[in-house]
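This is the structure, below, for whatever I ask next.
All protein chains of the complex are present and in place, except for one that has been dropped.
Naming follows writing order (A, B and C), and every chain is counted from residue 1.
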Amino acid sequence: MHDVVEIGLGKPAQRGYHLDDIAIVPSRRTRDVDDVSTAWQLDAYPFRIPCVAHPSDATMSPDTVIALGRLGGLGVLNVEGLWTRYEDPSKILSELAGLGEDAGATARLQEVYAEPIHPDLIGERVRQIREGGATVSVRVSPQHTLALAPVVLDAGVDILVIQGTIVSAEHVSTVEQPLNLKEFIADLDLPVIVGGCTNYQTALHLMRTGAAGVIVGVGADEWSTTDTVLGIRVPMATAIADAAEARRDYLDETGGRYVHLIADGDLQTSGDIAKALGCGADAVMLGEPLSLAEDAPAGGAWWHSAASHPKLPRGAFGVAEEPLGSLEKILYGPADDPDGKLNLFGGLKRAMAKCGYRDLKEFQKVGLVLDR
Amino acid sequence: MHDVVEIGLGKPAQRGYHLDDIAIVPSRRTRDVDDVSTAWQLDAYPFRIPCVAHPSDATMSPDTVIALGRLGGLGVLNVEGLWTRYEDPSKILSELAGLGEDAGATARLQEVYAEPIHPDLIGERVRQIREGGATVSVRVSPQHTLALAPVVLDAGVDILVIQGTIVSAEHVSTVEQPLNLKEFIADLDLPVIVGGCTNYQTALHLMRTGAAGVIVGVGADEWSTTDTVLGIRVPMATAIADAAEARRDYLDETGGRYVHLIADGDLQTSGDIAKALGCGADAVMLGEPLSLAEDAPAGGAWWHSAASHPKLPRGAFGVAEEPLGSLEKILYGPADDPDGKLNLFGGLKRAMAKCGYRDLKEFQKVGLVLDR
Amino acid sequence: MHDVVEIGLGKPAQRGYHLDDIAIVPSRRTRDVDDVSTAWQLDAYPFRIPCVAHPSDATMSPDTVIALGRLGGLGVLNVEGLWTRYEDPSKILSELAGLGEDAGATARLQEVYAEPIHPDLIGERVRQIREGGATVSVRVSPQHTLALAPVVLDAGVDILVIQGTIVSAEHVSTVEQPLNLKEFIADLDLPVIVGGCTNYQTALHLMRTGAAGVIVGVGADEWSTTDTVLGIRVPMATAIADAAEARRDYLDETGGRYVHLIADGDLQTSGDIAKALGCGADAVMLGEPLSLAEDAPAGGAWWHSAASHPKLPRGAFGVAEEPLGSLEKILYGPADDPDGKLNLFGGLKRAMAKCGYRDLKEFQKVGLVLDR
Partner (left out) sequence: MHDVVEIGLGKPAQRGYHLDDIAIVPSRRTRDVDDVSTAWQLDAYPFRIPCVAHPSDATMSPDTVIALGRLGGLGVLNVEGLWTRYEDPSKILSELAGLGEDAGATARLQEVYAEPIHPDLIGERVRQIREGGATVSVRVSPQHTLALAPVVLDAGVDILVIQGTIVSAEHVSTVEQPLNLKEFIADLDLPVIVGGCTNYQTALHLMRTGAAGVIVGVGADEWSTTDTVLGIRVPMATAIADAAEARRDYLDETGGRYVHLIADGDLQTSGDIAKALGCGADAVMLGEPLSLAEDAPAGGAWWHSAASHPKLPRGAFGVAEEPLGSLEKILYGPADDPDGKLNLFGGLKRAMAKCGYRDLKEFQKVGLVLDR
């Protein structure tokens, strides 16, 4: 049972907790860090680390999808981003890399994303990634899934990510034929990841569409403004734990289908990753932390997909002071800075070792303390 | 039942929550944004958006009342403000627009408001607004209602707003004949909006005066100092929800009179507006957000009525760095800034769509999370 | 019953609330401000406002004691301060007025207070105040009460204030003969104010010594460091409410002796004063707010008595940017600044009016909201 508060007469609100509100608690056992595994597998695809890239153009180009794949994570290209709007977006990415954090940046984002998507470029990008040897995963928005799916499937992807800020299993529209996720997924024979969602009910219904993975959260970080623009703020610790309960209930009602939870939001440091997994996530979706790599597509600039919305942008344009190091250094260290942004998965591994856990599934049971 | 805490032996306090403490929670359904309506109607007056202007001279001149009306909102002119103290206040408004945020600004406000009200100017202003084609709504303070009402009614207003920081249905005075709101309103045949109030009891008693609308809150924003000067601070989420309970109870006791709640306080962004409506408000009263329009009367300066009190000012004088854009852009976008201050009602509409709601009355039932 | 939390296994802590955590709540009635009285009376001494000065040399000289008395409050001179250590402390006060807020200020305070107290100067200061026509009230520390009392009483004071950071009714010492407050007070026939104290038990025992008034709190403000040095932090809302319960219980056990509670701490603005009285205090003790008067003894500098302790100072030396205005303007306005530091008791009066109360005793029952 949730902790429900009556904020006013007859008006209940559920209490929610952010990852910042909690910390993980060591048990009475510790373990050698070399005995700890961070391996994760989605459907037939094994990964050394539970790391999925947030499909922003600021982090994922065909090259970085390949690089992340080689390093043991899952890269995802946004097929509604710059790489399918421009034959060669490198000049635009360079320009964006040079923009400052002023008001004009949003207007410029809106302009460059006003260019239409060229479906033929989708096939081209998929080929590039496949030739690079990586698992091919692309992101489409729910609105464009029906239109883009044929092209995407034709191009031959391994994992399809259908992602919007908020995705539900039941989209209602009198304006256009809405996507019926359940029917759509049933017709595919590749694993689909779908989200974001923020609570037990939506997570459960998304699981029932047949998705292999569900994204929990709306990707909120300090650049996101979903909160101020829409009034929607997701306490990630609660959202992940609630979705994990949906995963258990769905596992029970299906007699064994395990749907993976990918946490997307409030994730800056290895400590945040450890907490998200400790709340019950199977993997994390990283955006801005990967934009700090010296080989990131936009040279340290960072923006969400929603930041370029033509009428209602919901994310600020951020610029890192200087790159932190290679993608490998960000994922595996060695760190020469103590702030938790380098050696992200070495940090996770050590946290698991300090708490005595051997693998990620066990670590979902780690003790938590609520101290804020 | 409220959550009551004993802050010391024998001393109870009710727990209250601010809009910042809560967020709205998507449901398991989403909806096409084009299927969502933000229409609102007060008595015989329909509005495209649930937007009432805070009657400060910083936002409302006869011209901006007309402009807001054309855009689908309700403008309210303060007939105890500069427009009834000066034949042509434009020179003073220009001067105020040029003042900085220093201590002297308050003293200057006190001076310009020391000029007496000229009753004949009231009729003049009302005519201007009526000629502009807008619904005519003016604000009087409870103290001056008896004196100014004849002039105001004579001039022919559509909606009368009787507003003070705190207004009760039972004002006690041995010094002068107090306003009996119930008798006063019974004698009128136009809708009256009255407030602010901060709790269930006061809201219910104000509803019983026959008011068509009740203002909830004291208009507090970051420039307001009601808190430091009077020790009164209104947790808006709680105040709105409590007043909504009073609305339900009054609806029941009258067999069907629905009194509209207009939230006034803590409203800066489209997210705040969504939250206030989600707590149960029927409309929002906006002050400072409208002062950022490039056509605002005081060129971006902002002050509450209470900021010019001759002996006990209760609001700071604020100056915006630069205007955000036209009034239309503030209300309907397109936004080119992601901080929630542009496209206020486009943001509201999208929040409603993300949560699966069709109209404002339904949206009052949206789920809430308490996460701070 | 207090809200008690187990912070760890077997370790309870009482929940406490600061004045900042709460706000006062208007009732369904409002009242004309001219019908409100802020009068207060201690023993035979009536005051227009419930204002006692904190006996710091930064606020109270013989002249300002007289000035505050004329304005309707109670000034208190510290007879262990500069006025009894120096024939003419004006040169030292001027020097202190010129010191900045750097580390050296504390060392200089320690030096100037190292000068011994000259008992003959006590009589001199008392005479000055009496000649000025004010109620004569002086402060001694519990440690020096036995030594200084004969001189003080001989000089003829009206109200004696025995004040230390923490004063108990039962001081234990094997080193020197401790002050037995109960016997000491029984022998006097003038009203004694004693404190500070922080909880029900101590307040009740101090009442049983026969004191006419009990100081609640340790005078903590943003310059005080009692918290960081001693680990003692007083949530004033809780402390005042608890002491008010002790006052009720003592009233009952004595069949009618009413002991006045003087709140000392967390008081910067008229809003804070309203909240302290709303929690149950009879009067407030003001230090730094009075140091901002243009006629304050140390020209805007501010320090607590404890700030000059030779081995363990517990308060920083503060310097106001510029005086706010005359003492009269600080107490009664008119304010030309909206931040609650001017017109302190006009603000209180208006808060009482907005909440519908007529006098201070009634206002102790005002509703509270806990919103932080």
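By our rule, a contact is a pair of C-beta atoms (placed from the backbone, for glycine too) under 8 Å apart; a residue touches a chain by one contact, two chains touch by 3 or more.
This one's a predicted model, so the numbers in the text were calculated from it and none came from an experiment.
Here is the thing to keep in mind: the chain we left out touches A, C in the whole complex. Within the set C:P235, C:P297 or C:G325, the residue that contacts the chain not displayed is C:P235.
For the options A:L190, A:A320 or A:L368, the residue in contact with the chain missing from this view is A:L368. Listed residues A:I24, A:V167 or A:I262: the one in touch with the omitted chain is A:I24. Subunit A meets the missing chain through residues 1-3, 15, 17, 21-32, 34-35, 200, 237-242, 244-245, 248, 268-275, 278-280, 333-340, 343, 346-347, 350-351, 354-356, 367-371. Seen across the whole complex, the unshown chain contacts subunit C at 5-18, 103, 106-107, 110, 165-176, 178, 197-199, 201-202, 205, 225, 227-235, 238, 307, 310-316.
The working rule: only the chains that are shown with their structure count from here on.
Looking at which positions face the partner, subunit A and subunit B present mostly different ones, since fewer than half of the interface numbers are shared.
Inter-chain spacing, taken between the CA centroids of subunit A and subunit B, is 40 Å.
Averaged Cα coordinates give subunit A a centre that lies 56 Å from the centre of subunit C. In subunit C, no residue touches at least two other chains.
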